[in-house]
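Only one protein chain is missing; all other protein chains are in place.
This part shows chain A:
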Amino acid sequence: MDDFTTRLKRAVVGEPDTSLVFLGNFEVEEQWARGEHTLPRVSAASGSAVVNHMDEFALLLAGPTDHVVLKAAPDADHLAYLAGLGIELPTVHVVADQDPLRNVTEDALAAPALVTTLSGLDAHLVAHGVSEVEERLAAATGLPLAAPDAATCKTVNSKVYSRRVADELGLRQPVGWACDTVEQLERAFAEAAPLVERGEKVVVKEALGVSGKGIAVLESARRMDRLFRMIARSVEKSGQPRIAFCVENWVAKKTDLNYQFTVGRDGVTHFDFVKELFTEGGVHKGHRMPARLSGAQVDELVATAELLGKKLSADGYFGVVGVDAMVDPDDGLYPVIEINARNNMSTYQVPLQERFVGAGQIALARHYPLRLTGELGFGTVRTLLDGLVLERQGGAGLLVNNFATVNAGARDDAAFDGRLYGIVVGSTDAEIAAIDAEITTRLAKEDR
């Protein structure tokens, strides 16, 4: 069977031998949400720097005939480590003047020499998700986008779209309301009021919020009333009447799931994987692969993917689709909590999973938070984690799949937060837990 990157090429271009130029523009939702009404929010500059350097994940999705645009040159020791594992890396193009607050596409647009270089390639452009910024880069470079237009991508990534599609297809989802006017929101809150009165929680989600952000959990009628007035006032002041929020009953769950399928230009849907969100003490730590599900549960997700793929294709979308789903306490599924018709964090793990998580092995993809006072090199980390790093196919240990996020927030004058992303491969959950715990302990010694 073709590997994932080849299948991706077949799906989005139609040619498995084509070259792609990858852009890891994580949190593309921020672009889609421009001009939309949001929940009260502030954003931290240091957090943006780390998110923008998640662009380096694209390095491991691309094949040797592909290209990747990055904000910063990868750590040479990290590249040597990856090459030592037998990974054939793509051609890397680094932007001239990266700005920590810009994503990789915005940086590329501001780099004329890079735009010229890209213009000379015989390749298609692919992105984490397509917004107007990626359309501008496609226009500037003359590279065709191997994706639907930004307007289509924005539409099908809205949680309002997701709720309405699930209703249309008869898929189970928590009780809720999709709202695109203030009047609908007012009605939704009125209908949700009995839920909070009997002690249940209601969650309000921005339709174009980044997963896990742009949500407010409401436990009282007073808070619902206050949030409604905030949004209504914002609408009144802006003169922009259209809103996009979902209001949902906060339901009990046993496990969160993330599954992915790919929709071809021809409408054919291919189910890629399902992973389980891994939590410890109630804290989300990463993804466990494979998910611990029954055959019937997997079949239900595959059938759901088929239905969603048809619908998305009919609405003009093709490409990667990630879906968040949940298992309820009685093992029933909520097969669609949210459609993310773009790459997901777990998309970038697939080529590594195909090569390094063998039959009978399992893996935990996660990040380790770091607090640093100076830049940390991959060589230092590898020494620090001696004996815990994955060294070969079939082995066990940590495979670092993004190192740019470690030093992304580096500042001369103060300590900064970084993230070390990796996949811990092992044969049993106990083995993975032991490696994971030892990595955490050793990295804590490096925290300064």
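Going forward, a residue touches a chain if its C-beta (ideal position, glycine included) is under 8 Å from a C-beta of that chain, and two chains touch if they have at least 3 such contacts; residues count from 1.
One rule holds in what follows: contacts and distances are computed from a predicted model.
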Chain excluded from display, named as in UniProt, from "Tripartite tricarboxylate transporter substrate binding protein", "Phenylacetate-CoA oxygenase subunit PaaJ", "Cytochrome bc1 complex Rieske iron-sulfur subunit" or "Acyl carrier protein": "Acyl carrier protein"
Touching the absent chain when the full complex is considered, from A:R41, A:R198 or A:K445: A:R41
Of A:R34, A:R233, A:K254 or A:R392, the residue in touch with the unshown chain: A:R233
Chain not shown: contacting residue from A:R172, A:K213 or A:R382: A:K213
In chain A, positions touching the absent partner: 39-47, 212-217, 222-223, 226, 230, 233-234, 237, 417
